[in-house]
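Note that this complex is displayed minus one protein chain, with the remaining chains in position.
For clarity, chains are labelled A, B and C in written order, and residue numbers in each chain start from 1.
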Amino acid sequence: MLLKLIKFAAVCVAFIAGVSHAAAHGERAQEPYLRTRTVQFYDVHFSKTEVKVNERFELTGKFRLMQDWPDAVTPPDIVFVSSISPGPTIARIETYLNGWPARQSFARLELGRDYEFRMVLEGRTPGSSHIHPSISIKGSGPLVGPGQWVNISGEAHSFAFPIKTMTGLQIEDLQTFGLAHAVGWHLAWLAVAAAWLSFWLARPLILPRWLVLQKGREDLLISLRDTGAGIIVSAIVLVMVFGGYVRASAEYPYNVPLQSGLNRVAPLPASPAYAEIKVISATYDVPGRSMRLATQITNKGSEPLSIGELTTANIRFLNQSLPVAMANVDPSYPRDLIARTGLKLSSDTPINPGETREVRVEATDAVWELERLVSFLTDVDSKFGGLLLLYAPNGERVIAEMGGPIVPVFTELK
Amino acid sequence: MEADQCKLKVDSYFMHFTGYQPQSSRAEFCEDIPEVGRTIIVLDFVDQSLRDIPVSVNLARDDGARTGDTMNTPSSILYIPPKKYPNGTIKIDVNFEQAGRYIGMVAIENGERNVAKFPFDVGRGWSLIRLLAWCLVLVSAAIGTFLWALRRNAIAQNLPAASEK
Amino acid sequence: MTSTADIDAAASPRENTRFKDKKGETVISVSGLTPGAARYSRLFDVLVVAAVVTIFGGAIHLHVMLTVGDWDMYVDWKDRQYWPLVMPVSMIMFPAALQAIFWVNFRLPIGATVGATALLIATWIGRYANWWIWTGFPFTEGVPSQALAGALLMDMTLIVLRNSLFTSIIGGFAFGFVFWPSNYSALAPFYLPVEHQGMVASLADMIGYTFPRSNMPEYLRIIERGTLRTFGSSVSWVSAAFAGFICIFMHQLWWRLGLFASQATFLKNSDVVKSFMGIKSSVAS
Partner (left out) sequence: MSGDALPRMANVTVIKTFDIHCGLFAFTMVALTILYISARLYQQAFGFSMGLDANSPEFDRYWMTLFRIELPVLYGAGVLCWSYLFLTRDRSIETVTPETELRRYFYLTMWLVVYSFCIFWTGSFFADGDGVWHQTTLRDTPLTPSHIILFYATIPIYLFFGVGSFVYAMTRIPAFCRGVSLMHAIAVVGPFLILPNLGFNEWGHAYWLTEEIFSHPLHWGFVVLGWCALALAGVLMQIVERFRELIPLVFKQDAAGSPTDANPFRDAWEKCGPEAQRQRYKPTSVSGRRPISGKSK
């Protein structure tokens, strides 16, 4: 009842304040090197953004582990595939990495390679939840993918998570199973403790006992009767401890220990290195909120390639004159992570097979600043990283890593 | 954006204010600008929807009398007429020739006209003086209290001595 | 010490009051407290109990959370190797010190029970108000462990043997040793096996997996990663015995810390400070 009142009050206040939700979870507090040079997510897709309580949805996508991995981040030797949500507002049903079950962690993912994840999730707490895929790396913590708002409708109390054990027991709800048993034991122990404490607290306590003890009359404070009571209580305790243990062992004979251990999974097949990108110079115009790159692109494949997209830290700069690049944008992708004016290129014609061309690339948007991705002035390691997506006329996509040192500059004053 | 106190609110939209004086330092300023001279002020739109709304900017000397007109007036030193900014960022290049108090006004035209004002100081180094003044007040208050307590204490100690005689 | 003469004079000759002093009249009369004084003494008792329960509820819970909290907070950390070892070693510290304070000064054999009770109640308050009402984690994910069985045994050892060394050796060992069986009785259902994505998992693993924690990737758990077939595979009993062994030393160490904390030492105060309250400097003329 109280809980309902609190929730009601919270909803009212939120409504009156008319607050628009910005991106959540504090991922913007993560340093640029953690977000632009480690895990690059792409093709992230939410199968639904409106679900009911107990309704399933899927979160799929791929990621590339960048080769220019920063010193400050532990290499991906132990990795867990996860999702980030504001508390357990969703339930995890199944997760996969390259088709392998991902309930446990993975050992030694390879840098420079791609992986594909799939998560089956279920709505649990009604409301609007900001959900990200995330790759946790031991020693460095969670590196997050693009977040999307998922609206969960329905009643909180109607959520249940039934599961069947290997012993054949059908459990109604994982949230409550075994709880009454555990709480019952705790109450039993508290009852014994309360009896013992009240046996002593009912007597004169601090000052009288201390005074009596000062006079050497310990015999008044601890009587034979008290010692006897102590022996009886210890017998009760021992019976409860070992009797309880024997009973629990008899009741649950097929228990298993907690399961741990790392799995190993092969990366996706490497895509042929059709495009080679060399960054000649890179600058970030601080007041202009603009990243300018001079690149040398070599097409080593057999098809002409057009630059379609620059993506880093889940922010996407698209070449808006290339339809195939625009078609690659999933409708469920968060709009505030797609730069409005897109990518500006010095030459927009396809790069022919065998050709090496210098292309100047300009990505301008306030999002650099708002996502806090450009604190190059305060970083010890002023580098950037990202993926360049190129497309052949037949729609084939080539994903190339790019990155290198970057220099912050100020617009020349006239 | 590091220590984010520099937010402006226009209607229900938020913008973020940053000042740069690249000729003298690489620092970012929030509101108050330490020196006169060439300055770049950047306003970043926090809310995506601001990018579809025409925004005008007016920087003027704060002469005390004006009530906040966003039109180009004689006291204006810079005026940018309403315009959309799809990149979500406004870069203002301005030269402050005199030290003093200025007022910035940002107006958005989403059906009706909404104005946000942000007063700021240029070339005053004002905050350091204010800090020192506060320190001085606190220290003198502490010393005063201590002396006063000492004196009271001395009186109290003398009293029983006097009554004993 | 003339002022204590009255109270000392009230000490009566030894008499056999065992089995009779149900309401504590003898203790009061021997202590020399007049009936009026006894009433204020009882008020003082109430204040002290209030202080003890709240401050140790806070301090022990903080201590346990920050030393071994993860094993206590999550059901999928409660393994056979580390949980039965680290929990009692951390949980015995404050109860041992409280035993020393209450026993040596007041001959009350309740210190350990007070500590373990305050801890369990404080923990459940947190689980309810924060874990469930605020963030919505199901109770099964955060079901805590309890140290009451061990604490009671430790107090019983003390009242029977009346000696800190034997309490360390027997009571301290019992505290560490019974942690595993007494908690396993309560948590056994969470180790039922299930099949998930073609792999075996315990229900505890499933609970931790199903209700996601943002900062608790699976690998972060410090749990058993594999065991040799020692002692007939009774991994948890080996851990329990080892915990008992460490608890012996922990108990003695913290008993001494409790004694150190209950000394009524006054250090010399500054003459300047004293002069503010009208105490004349002893050095002055």
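Quick note on the criterion: contacts are C-beta pairs under 8 Å (C-beta built on N, C-alpha and C of every residue); 3 or more make two chains touch, one makes a residue touch a chain.
Note that the structure is predicted; figures quoted are calculated from it, not measured.
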- Message: Need the list of shown chains touched by the one chain that isn't shown.
- Response: A, B, C
- Note on the structure: Filtering C:Ala129, C:Leu165 or C:Val200 for touch with the omitted chain leaves C:Ala129
- Taking the entire complex into account, which one of C:Ala38, C:Val75 or C:Val89 touches the absent chain? C:Ala38
- Query: Mind pulling the chain B residues that touch the left-out chain?
  - Reply: 1, 4-5, 7, 9, 14, 46, 145, 149, 152-153, 156, 160
- Since one chain isn't shown, list which residues of chain C touch it in the complete complex. 2-7, 9-10, 12, 20, 23, 25-26, 28-30, 32-44, 46-48, 50-52, 54-59, 61-63, 65-71, 73, 94, 97, 101, 105, 122-123, 125-127, 129-131, 133-135, 137, 142, 213-217, 220, 222, 257-258, 261-269, 273-274, 276-279
- Spell out the interface residues on chain A facing the chain that's missing from view. 6, 9-10, 13-14, 17, 19, 22-30, 84, 86-87, 130, 136, 138-142, 144, 206-207, 210-211, 214, 372
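Here is the rule we go by: only the chains that are shown with their structure count from here on.
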- When you take the mean of every protein CA atom shown, which chain's own CA mean is nearest to it? A
- Distance from chain C to chain B - Cα centre to Cα centre, in angstrom: 53
- Query: In chain A, what residues contact two or more other chains?
  - Reply: none
- Sites on chain B at which at least two other chains make contact: none
- Note on the structure: Residue set of chain A touching chain C in the complex reads 3, 6, 25, 78-80, 82-85, 87-94, 96, 101, 103-105, 124-125, 136, 138, 141-142, 161, 163-167, 169, 171, 174-179, 181-182, 184-186, 189-190, 192-194, 196-197, 200-201, 203-213, 215, 217-227, 230-231, 233-234, 237-238, 240-242, 244-245, 247-249, 251-252, 254-262
- Any idea which chain B residues touch chain A in the complex? 1-2, 12, 16, 18, 20, 22-23, 26, 38, 40, 42, 44-48, 51, 86-89, 91, 93
- Task: Would you mind writing out the residues of chain C in touch with chain A in their complex?
- Result: 7-8, 11, 14, 17-19, 21, 23-24, 26-28, 30-33, 38, 41-42, 44-45, 48-49, 76-80, 105-110, 113-114, 116-117, 120-121, 124, 133, 135-140, 143, 146, 148-149, 151-153, 155-157, 159-160, 162, 178, 181-182, 184-207, 209-215, 217-221, 223-226, 235
